[in-house]
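Note that this complex is displayed minus one protein chain, with the remaining chains in position.
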Amino acid sequence: MELTHFDEKGNAKMVDVEGKAVTERRAVARGSIRMSQAAYEAVAARRVAKGDVLTVATTAGIMGAKKTWELIPMCHGLPISALSIDWKLDGAHCQIICQCTAKSSGRTGVEMEALTGVSVALLTVYDMCKAVDPWMEIGAIYLLEKEGGKSGHVIRAGE
Amino acid sequence: MELTHFDEKGNAKMVDVEGKAVTERRAVARGSIRMSQAAYEAVAARRVAKGDVLTVATTAGIMGAKKTWELIPMCHGLPISALSIDWKLDGAHCQIICQCTAKSSGRTGVEMEALTGVSVALLTVYDMCKAVDPWMEIGAIYLLEKEGGKSGHVIRAGE
Amino acid sequence: MELTHFDEKGNAKMVDVEGKAVTERRAVARGSIRMSQAAYEAVAARRVAKGDVLTVATTAGIMGAKKTWELIPMCHGLPISALSIDWKLDGAHCQIICQCTAKSSGRTGVEMEALTGVSVALLTVYDMCKAVDPWMEIGAIYLLEKEGGKSGHVIRAGE
Amino acid sequence: MELTHFDEKGNAKMVDVEGKAVTERRAVARGSIRMSQAAYEAVAARRVAKGDVLTVATTAGIMGAKKTWELIPMCHGLPISALSIDWKLDGAHCQIICQCTAKSSGRTGVEMEALTGVSVALLTVYDMCKAVDPWMEIGAIYLLEKEGGKSGHVIRAGE
Amino acid sequence: MELTHFDEKGNAKMVDVEGKAVTERRAVARGSIRMSQAAYEAVAARRVAKGDVLTVATTAGIMGAKKTWELIPMCHGLPISALSIDWKLDGAHCQIICQCTAKSSGRTGVEMEALTGVSVALLTVYDMCKAVDPWMEIGAIYLLEKEGGKSGHVIRAGE
Partner (left out) sequence: MELTHFDEKGNAKMVDVEGKAVTERRAVARGSIRMSQAAYEAVAARRVAKGDVLTVATTAGIMGAKKTWELIPMCHGLPISALSIDWKLDGAHCQIICQCTAKSSGRTGVEMEALTGVSVALLTVYDMCKAVDPWMEIGAIYLLEKEGGKSGHVIRAGE
């Protein structure tokens, strides 16, 4: 099986999407960050008070997702029609779960946008909590589902 | 324990680092991506041939690390003196491990730069392999060690 | 009346524009900057000589308007079809008036582009004149008219 | 009195700051936005609930201030040591007042950073409220005070 | 013959492309860099070994081409559908030739994208070889051919 991002001489390239259909596309990605109880409680407390860590991280994640084409060398620029980020607080594991949904009407999928949105949002949580816990761990980041384009609506096995 | 990125009214802010000493600082972060055997072999084969996925991802990771201040809202811009990315191929688990080292002579640490470098490099691998395996998983991203500043040289427990 | 940039849980989000019609859209914004007579005369003199402050500011305003999506967190990226900036010198009040027109064929309006173009153009005038007058004042920035989309052609009251 | 941003032939240029002393510098700028009562109340209500408009605008303003060098053609890049944004709600005039403080240890002042922070923060409030009131007005944006460098600590007359 | 990027008052502007047809467009640009034999051999050797200079330069050229709208003041943002870069090693003249192809379905041509891709790719080769030869020369950069839009398929005379 061959990688599509190289020409026959081995030069990296942006795949040509001109022949692909313009369809409505959607992708959802998920990731998480695990931290000490002290850090977790500081974030959770902020969630109900003024000065919310997760609002800053949501803003950063959405702005980061819009920069996907600029960060990932072979990504196409896409007319993003919607971006949203959702959070779940998992107190049992001192873990914060982040989910990013991206939508576009274009010729190529928005998986990278959703994954980049999650990554930047989690890095922002990390940055804002690292004075409390310098050893946090950003956990598995992966695609949950994907809609539009040739492969249609596909959902991650086990979800 | 209080988060440092908010003022007394709850407004998010960039922490004032003016009083902090300029010291040589270094940070190393690590992360990984797990993929199907077909995708793994395509990347590993590229590593020994022309058109290397990991050279593109190294380039993207270094460029991404330089953009940390732009992606993470409360991060300071830093005079980065060195950035490098190292890869390990773990064929037993179809896993590629990425390590980013950042150095700076400044008033604040370079953890976020190292972590962002790893994140963007792994997202780039993801992007270039997703036609082969659409369900890869970016694994735990965390700080390995950190040098310079008030806390001196600290190494992650268990490393 | 509810703000549209939050989901039901209070998370900030980019509004979904997928259902909106692609129409030709246009927006015109205006703003001004007031300065000392010395600064005003330096700008006005440049206008007729080589090395025009307002050409630099026009360039910056157009480039800034193209970055609106990057500066304003919940703004969509838009296929901008035209951008222009016009200036009026009001010697009676030592005031320079800036007007920016943006056009796009897209799913959402270009008000923010026109307003950002005016803001960046005026900040550039400020930067280039602040050695002469450090206490200038950027005056009211507002939308003059707006065309396209659901609301049709609307003009600011009193214009 | 001559503008400093042009050479003797009239070419625009970045002023040479190499001879200037590195001192601690600080600047504070202020601006405001006036809106309909409905829009004002939507923002004010958000301030005490989840999903705060002003937290998003604070984040955008801080990120925008860090991009000043990129937006304003002749601005130098500066090692910003602190950035903060403060808000005042003026219910009597349905007006929201924004104040941005920037600090740097460098060879040139941070006025433009403070002014750009205010501008981008106010544009973000505009963007998030324009569905409720499309005719808001961003009011006077000006420098309040400035510290460091040759001119020392200067305060706007009348403040 | 009049320049199209100015209005009747002499203000620079982005040309309005709203009336132009959306067609498939393609442009190819070429440029070269000449260097000392030692530098040339270091690059050529890398081409067949690990750590390829030209893969880094390809990545930079593609990323740079995507930033054309941001670098060139009056350029429109375009939905780029493909970007690729090809290299020829001319050992006889210690010269490396770079060719960039850009494609888009839009209202305006992609010449600037192809030319910017070549420029940034060659600057990257320069940067990576300047420790070996500080006096390299980036040679003629020009358009080879152009397809789509009003002028159809045109090829540079003599090619």
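Should a chain be cited, it is by its letter among A, B, C, D and E, assigned in written order, with residues numbered from 1 in that chain.
Everything that follows uses one rule, which is that contacts are C-beta pairs under 8 Å (C-beta built on N, C-alpha and C of every residue); 3 or more make two chains touch, one makes a residue touch a chain.
The model shown is predicted, which means the values in this text are computed figures rather than measured ones.
Q: Touched by the hidden chain, which of the shown chains?
A: Answer for the hidden chain's contacts among shown chains: B, C, D, E.
Q: Which of D:Asn11, D:Gln37 or D:Ser151 sits in contact with the chain that's absent?
A: Looking across D:Asn11, D:Gln37 or D:Ser151, the contact with the absent chain belongs to D:Asn11.
Q: Name, in rising order, the residues on chain E that touch the hidden chain in the full complex.
A: Counting only chain E, the missing chain is touched by 1-6, 9-12, 31, 38-39, 42-43, 46, 49-51, 53, 56, 59-60, 63-64, 67, 71-75, 111-112, 115-116, 119-120, 123-124, 126-132, 134-143, 146, 151, 154, 156-157.
Q: Where does chain D touch the missing chain, residue by residue?
A: Touching the missing chain: residues 7, 9, 11-18, 69-70, 73-74, 76-77, 79, 106-107.
Q: Against the chain that's been left off, what residues of chain B make contact? List them.
A: 24, 54-55, 58-59, 62-63, 66-67, 77, 79-87, 103, 105
Assume only the chains that are shown with their structure count from here on.
Q: Give the pair among C-D, A-D or B-D whose set of contact pairs overlaps with that of C-E by over half, matching residues by number.
A: Equivalent contacts to C-E are found in B-D.
Q: From chain D, which chain is the farthest off, judged by mean CA positions?
A: E
Q: Hey, how far is the Cα centre of chain A from the one of chain E, in Å?
A: 31
Q: Chain C: which residues touch two or more other chains?
A: As it turns out, chain C has residues touching two or more other chains at 9, 11-12, 59, 63, 67, 73-74, 77, 79.
Q: Report the topology of the inter-chain touch graph, choosing from line, ring, star, complete and other.
A: other
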